[in-house]
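Report on one structure; see the data block that follows.
Only one protein chain is missing; all other protein chains are in place.
Chain IDs A and B follow the sequence of writing; residue 1 opens each chain.
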Amino acid sequence: MKLDVYEGPLDLLLQLISKERVDVADVSIASVTEEYLRAVRDMGEVDLETASSFWVLAATLLELKSLKLLPKRSAEDPEIKLMLEERDRLLHRLIVYASFKEMASQLSDRLDANAGYFSRSAELPEELIPAAPDPLRELTPQTLAQAAIRAMTPPEEETVDLSHVTPMKVSLEEMIDTLKERMRSRRQSTFRALCAASTSRIDIVVSLLAVLELSKHRFIDIDQAEPFAEISLKWVAKDE
Amino acid sequence: MNEESSLGRYLEAVLFIADEPVPTLDLAVLFEVTAARMQQQLERLAQDLKDAGRGVVLRQVAGGWRLATHPDTAEFLERFVGEQRRSRLSRAALETLAIIAYRQPISRGQLAEIRGVSCDGVLRNLLSRGVVTEVSRDAGPGRAILYGTTPVLLERLGLDNLSDLPSLADYMPDGITVQKMESGLGPGL
Partner (left out) sequence: MNEESSLGRYLEAVLFIADEPVPTLDLAVLFEVTAARMQQQLERLAQDLKDAGRGVVLRQVAGGWRLATHPDTAEFLERFVGEQRRSRLSRAALETLAIIAYRQPISRGQLAEIRGVSCDGVLRNLLSRGVVTEVSRDAGPGRAILYGTTPVLLERLGLDNLSDLPSLADYMPDGITVQKMESGLGPGL
């Protein structure tokens, strides 16, 4: 699956969900994340704000995803209720965003259709200048300074290049392989122990995704006694 | 020369020097005729220019009337002015513009909330193109700057009025798509 134009996490999610032939019930957070990380790699750089807005969305998806991995619980469960509300909010955001995205292409068509009309931008003919009210009466040093900046600032580039972005050290696939090998030999561990060598938050998030994927494919079992408690991992796959 | 045609030529001269669309009413006051008569006169001038197959047309845009070149002359004009005159907007800019058009006045924060990413870069681009402007400040504690669209945008879109834009509801995803989104987001409990 390859997404050509990436315009933010909502856009990415929307594109992933609306792709045909994806088992939507299974749009795994992993594929969303992996796709995003690939997009980030391809871009070479991404600004911090974009990156963090992705992680906020990824966290929400993670939560929703965890609902599927965990044993079925009642819809009356307050925690579940909260998550479902969260899902509805996200769905609402997606619908609104999808509408504007569609509208944007309509605007684009309209702009193109009207691009051929050029109007005059010529200055007032000199002989008419005396008849016009004095346009300088509203001029202030501030407006002059602002105009100078506007005129001298090079045209805005839309992609902000910030170099302080955490580089992605491993891909999700690599992480899944690594953790699989480690768990196969250790049989039992904790998430904390697995991440002990991770130096960045992105690595930890990727590790968590890898663990979720391993659990989904029944290689390991995940157990957590209570929120924020140690996450225990147990190798349950039949060794070949 | 009769009175009608001389009004027509004065009208043409005024529209020629105007640097933005001129409202019918302003012209009616200038020529001391009724607004209805002025409207009729303007429509006639627009029709005359069109019928004569001229290189210049008269359009009713952004709440007024404005002379513009005929689109089929655009190729020569672009060569003449050197292409760079009107570069196209990026998709991010178009999305941001669509949101501002329908939700104005709107703050940066609200824009970012809808698009899921910061829109500061594209917003600066839209501001420098003159299609968006600061319109007011939020009454809230932050007094955030609120943005809205300009008559320049209406002119670029060939619209007389913002209300001529189609309803946003027409662009909502359909039921099937929404269902797909819903199931894509996870647990069907």
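Keep in mind that, in the parts below, contacts are C-beta pairs under 8 Å (C-beta built on N, C-alpha and C of every residue); 3 or more make two chains touch, one makes a residue touch a chain.
Remember, predicted model here, so these are calculated numbers, not experimental data.
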| item | value |
| --- | --- |
| Absent-chain contact - pick from A:Ala113, A:Ala147 or A:Val236 | A:Ala147 |
| Touch residues of chain A, complete complex, unshown partner | 118-129, 131-154 |
| Touch list for chain B against the chain that is not drawn | 1, 5, 8-14, 16-19, 26, 29-31, 53-56, 67, 69-70, 73, 76-77, 79-81, 84, 120, 124, 130 |
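The rule is simple: only the chains that are shown with their structure count from here on.
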| item | value |
| --- | --- |
| Inter-chain centre distance, chain A versus chain B - centres from mean C-alpha coordinates, in Å | 31 |
